[in-house]
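Note that this complex is displayed minus one protein chain, with the remaining chains in position.
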Amino acid sequence: MEIAEAVLDTALIGLLLTMAWATLHTQRMSAAIALFAGFGMVLALIWARLRAPDLALAEAAIGAGLTSALLLRAASITREETIRIPTSRLWLRWLFVTAVFAWLAVHVLALSTLDGGHSLPELVTGQTPNSGVRHPVTAVLLNFRAWDTLLELLVLLLALLGFRQIARHNRHPYDADHHPAPWPLLKAWSRSLAPLLVVTGGYLLWRGSDDPGGAFQAGAVLAAALVLLRLSGQLPVFRWSRWTVRLAALTGPALFLSVAIGSAVMGEGWLNYPDNASTLLIVLIESAATVSIAVTLAFLVAGEEEDIAE
Amino acid sequence: MTIVTAYLLAGLALFLIGLHGLLTLQSMLRRIMAVNLMGSGVFLVLTALAARLPETDPVLHALVVTGLVVSISATALALRLHGALERHREDG
Amino acid sequence: MNPALSSMALPLLAGLLLLLAGPGLMRRWGGTLTLIVSVASGLAAWMALQSTLDSSRQEALLGGWEEGLAIRLELTALSALLLLFTALIHGLVALYAQFSRHGVSHAYWPLSCLLHGTLAALWLSGDLFNLYVTLELLGLVSVALLTQSGPRAWRPALNYLVLSLAASLCYLLGVAILYGQYGLLDIELLSGVTENDAVTRLALVLMTGGLMLKAAMWPLHGWLPAAHASAPTAVSALLSALVVKGPLFILWRLWSEVAPADLAIQAGPLFAAAGIAALIGGGYASLRSPYIKTLVAYSTVAQMGYAMMALGLLLFWQHPQMHVALWLFVIAHGLAKASLFMAAGEIQHTVGTTRISGLRGATQTAPIAMFAFAVAGGSLIGLPPSGGFLSKWVLLGPLLNDPWNWPWAAGVFLGTLVSAAYVFRAVIMAFDRVHIKRVNLNPDHTAQWLAMLPALLVWAMALSGNWLVQWLAGGGI
Amino acid sequence: MALLAAALILTTLPALWRLLHGPTTADRLLCVQMLGTASIALLLLMAEWQQQDHWRDVALVLALLGAVISAALVQLLRPARRDNVRRQEKSS
Partner (left out) sequence: MTVALEGLRIVLLAGGLFFFVTGSLGLLRFPDTYTRLHAVTKADNVGLGLLVAGLSLHSLEWQSTALMLLIWLFVMASGATSAQLLARYQREQDRQESASNGNR
C-alpha cells in the first residue's frame, strides 16, 4: 500500500512538473494552452491529495476552466511565435537552477517536520463555533480575516477597471461581426448545461458555511455559465453603461465595505459583526460576493471590448 | 520522504520553473504563463505546509483561496492587456 | 483608531460610489467628490495624528478576535503622518487634474480614490499576508491608472504588471516560509520570536527581493522609467510620489521589526551600498535621458537611493535619527516629485514636445511651470531651506560626527552632485534664450500654478521641520 | 486502491505525448478532455479510498467545467473571418 501511494505521488508530481516545463517550452502555443489546462487538472488532483477540498474546487473551476479560455482568447490574437531554443551554455543554466533549487530545498525541508507551534489552527478550530459558520476555512475567509477578503474583492474589481481602461482606448476593437455564428448544437448544449452550472454554483454557495465551497468557487462556476451563454450568443450583451450591470459587479465589495463601516460606526469596531447577526451578515456578504465574482470573471473572460468601453 | 516533503519540494521546483521561464522567455504570453506557474508553486508550498497537521490548517487554505483570486484577476488583466497590444501592433 | 479608519474608508467608499454612479455623473462630479474626499480624509488623518500625540500607539484587532487570529491594524505617529501625506498628495494631484486643461478622463477619479484607500490600508496594516493583498491591490490600481494614456503606455504597463506579480509572489513565498517556521502572520507577534537562522534569512531574502522590485530599488529598477514616463501627468505624479513608498514602508517594517536585530545589523550596509549605487546609477541615467519625463522618472530611482541608504544606516546603527531622516525624506520627495511631474507635463504641453531639447527657452515660454520645476528640483538636490535639505541634514548629522562614517557621507555628497547635475541640466537649458522653441500661445496658467503648489509646500516643510522631527522621533519607532 | 489510482495516472501518459505532438488543435483539446475524464475517475477513487465526500463534488465541478471548456474553446478557436460566417449561413 505504501509503495502504491508513493507511486501515485511520484506520478502526480512528475506529471505536474513535466507539464509545467512543457507549457513554457513547447513549440506551439495551442499545445502550451492545452498543457496549461491539463496542468490545472493535475493541480486539482494534488489539492485533493493534500486534503484541501476548498482549493480543489477552486482550481477545478479556475485553473482547469477559465484561465485556459482567457489564454486561448489572448493567443488567438497573438501571431504564432516559435520559441527559439537556446543551445549555448544550456548546461550552465541548468546547473544554476539546480543549485538554487538545492539551496531552497535544504532550507525549506526543515519546515516539513515542524508544526509551527500550531497555535493558530487550534485557535481557528476553537473559535469557529463563535464565527457564525461551521466550516473553518469560510470562518477564516469571512470572519477572522474578512479584511483580506474585502481587499481581494477590490483586486478583482480593479482587474475589471483595468480592462475597461484598455477597452476605452482601443481604436481597433475586435469586430463582433467577424465571430462565426455558433453551431445550433453548441446553443442547445449550452442551454442544457447552463442551468446545471447555476444549480451547482448555488449548491456550492449554500454549502459554503458548513462544508468546503463558498463565494469564490460558486462565483467561478456561475461565471463559467455566463461565459458559455455569452459565447453561444444566447445572452444579451451586457454593457457597463447599464446601471444594473455595474451594480452586479460592485455589489460584493460595496456591501462588504458598508458592513465594515457600519460595524465601526454602530457596533464594536471595524468588521466586528454583532454576535447574533454574524451568520446572516456572512451569508449576505457571500451571496453578494458570488454575484460580483461571477459577473467580473465573465466580463474578463468573455466580454467584448465595446461592451465595457462606455 | 513524507507526502509533505515531496510536495514542498515540488512546489519549490514549480516556483523555479516559473521564475526561470520568466527570466529567459521572450514571448509575453509565455511569461504570463510562467508567472502563473510561480504562483501555483507558492500555493503548493502553502498547501503542503497546511498538510503537516493531522487536521489540515484552515488558515493556509484560506490564504491560498485569496491568493487564487488575486492571481486570476491579475492574469486576466495581463492577458487582456496583451491582447490589446497585439492587435494594436498588427493594425499598425 | 476611528479617525484613521475613516481616513482609509472614505476614499474607498467614494471610489465605489463613483463607479456605481456611472460615466455621466462621474464626468460632472468626479473631480469635486474626489477633492472633498481627500480633504475629509486629510482632516481625519490630522485627527488621528493628534490622537497619537497623546497616546503614542493605538491598535485594533479586527473582528475582536484574539491576537494572531485577527488581522491587526496599527496606528503610530508615523502611520498617521503617512495617512496625512497620502491625502495631501492625492488632494494636490486631484486639484491639478481637475483644473488643468489637459487633465484626465473621468475614469481617473474612482481609480485615484481607490489608490488612496489602498495606500491607507497599507500604512495601517500589521499583518504580513494582509500586506501582500494590499501590495497586489497597489500593483493593479497602478496598472489601471497607467493604461489611461492609451496604447503607448500598454507595453510598459504589461511589463510592470508581470514583474510586480512575480515580485509579490516572491514576497508571498517568504511569508509562507515564515508561517511554516513560526506559525504566525502578525508582525508584532513575529517580532518577538524570530531567530537568526537559515530559514528566516531565506524568507527575508525572498521578501526583500520582491519588495525591492516593487519599490524600484536599484538594481531592480528597470521597469520604472518607462512606466512612470508613459503615464498621464497626474498619474505619473501619483505613482512616483506615493506608490513606490508603499513597498518601502513594508520593507522598513520587515527589517526593523520582523528581522532579528543582529541580522538587521549585518544587512544594513548592503542596503546602504545599494542606495549609493542607486544614487549614482539612477542619477547618471537621468542625466543622459533625452526626454523630460524620463529624466524625472530616473530621478525617482536615484532618490529612492537616499531612502535605501537611510534605511540601511538605520538598521546598521539602530539610530533613531536615521528613522526621522528616512521618513522626512519620503515626504519631501513625494511633494517635490509630484510638483516635478506636473511641471514637466505642463511644459510638455506648452512647448509641444516631450524631448529635453524642448526646454530651451522655457523660462520665457512657460515661466511658472519652469519655476516650479526648478523649485522642486532644488528640494531634490537638497538646497536649504527645503524639505529635501532638512532630511539630508538629519541624515548627515550622525554621519559627520564620526570620521569612520565619512565614506557614507561622501556617498551622500556624490548623490547630491549627481542630482544637482541633472536638475541644472534642465534648468540651464531653460535659460537658453537663443534657440527658443515655437510654443503654444495660450498656456494654462492655472495648471502651472497648481503644479507649483507642492513645490512651495516642500519648501514650507523646512519651516515646520521642528514639529515633523518631533512627531517622527516621538511616536514613530 | 492506491495501485489502481497510480495505474490510472499512468494511462494519461500517452495523452501527454499526443498533447505535445498534436498534430491538430482538436487532438490537443481531445487530450485535455481525456485528462479531465481520468481526473474525474481518480477523484471518485480517492473519495472512496479516503472516505471523503468532498472529492465527489470536486469531480462534479471538474466534469461541468470540462464540458464548458471544450464547448467554449471550440467556439473561441473558430477563425474569425467574414467569408466563414457566410459559409456557415449557407450550410445551415
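Here the chain labels run A, B, C and D in written order, and each chain numbers its own residues starting at 1.
Following the convention adopted for this analysis, contacts are C-beta pairs under 8 Å (C-beta built on N, C-alpha and C of every residue); 3 or more make two chains touch, one makes a residue touch a chain.
For clarity, every value in this text was computed on a predicted model and none was experimentally measured.
Put simply, the hidden chain is in touch with A, D once you look at the whole complex. If you put the missing chain back, the residues of chain D touching it would be 4, 7-8, 11-15, 17-18, 24-27, 29-31, 33-34, 37-38, 40-41, 44-45, 47-48, 53, 56-57, 59-60, 63-64, 66-67, 70-71, 74, 77-79, 84. Residues 183, 185-186, 189, 196 of chain A touch the missing chain (whole complex, contact as defined above).
Convention: only the chains that are shown with their structure count from here on.
A count of contacting C-beta pairs for B-C and for A-C identifies A-C as the more extensively joined pair. Once the centre of each chain is set as its mean CA position, chain A and chain C turn out to be 31 Å apart. Centroids of chain A and chain B (each the mean of its C-alpha atoms) stand 12 Å apart. Chain centres here are Cα means. That of chain C falls 47 Å from that of chain D.
For chain B, the set of residues touching two or more other chains reads 45, 49, 59, 63, 66, 70, 73-74, 77, 81-82, 84, 88. Residue ranges of chain C in contact with chain A, taken from their complex: 1-2, 5, 9, 12-13, 16, 19-20, 22-23, 60, 62-66, 68-71, 73, 105, 107, 110-111, 114, 118, 121, 129-130, 133-134, 136-137, 140-141, 143-144, 147-148, 150-151, 154, 177, 179-185, 198-199, 202.
Remark: chain A residues 104, 107-108, 110-111, 114-120, 123-124, 127, 143-148, 151-152, 154-155, 157-159, 161-162, 164-166, 168-171, 241, 243, 246-247, 250, 253-254, 257, 260-261, 264, 268-273, 310 touch chain C in the complex. By the touch rule above, chain C contacts chain B in their complex via residues 129, 133, 136, 139-140, 143-144, 147, 151, 154-155, 157-158, 161-162, 165-166, 169, 172-173, 176-177, 179-180, 185.
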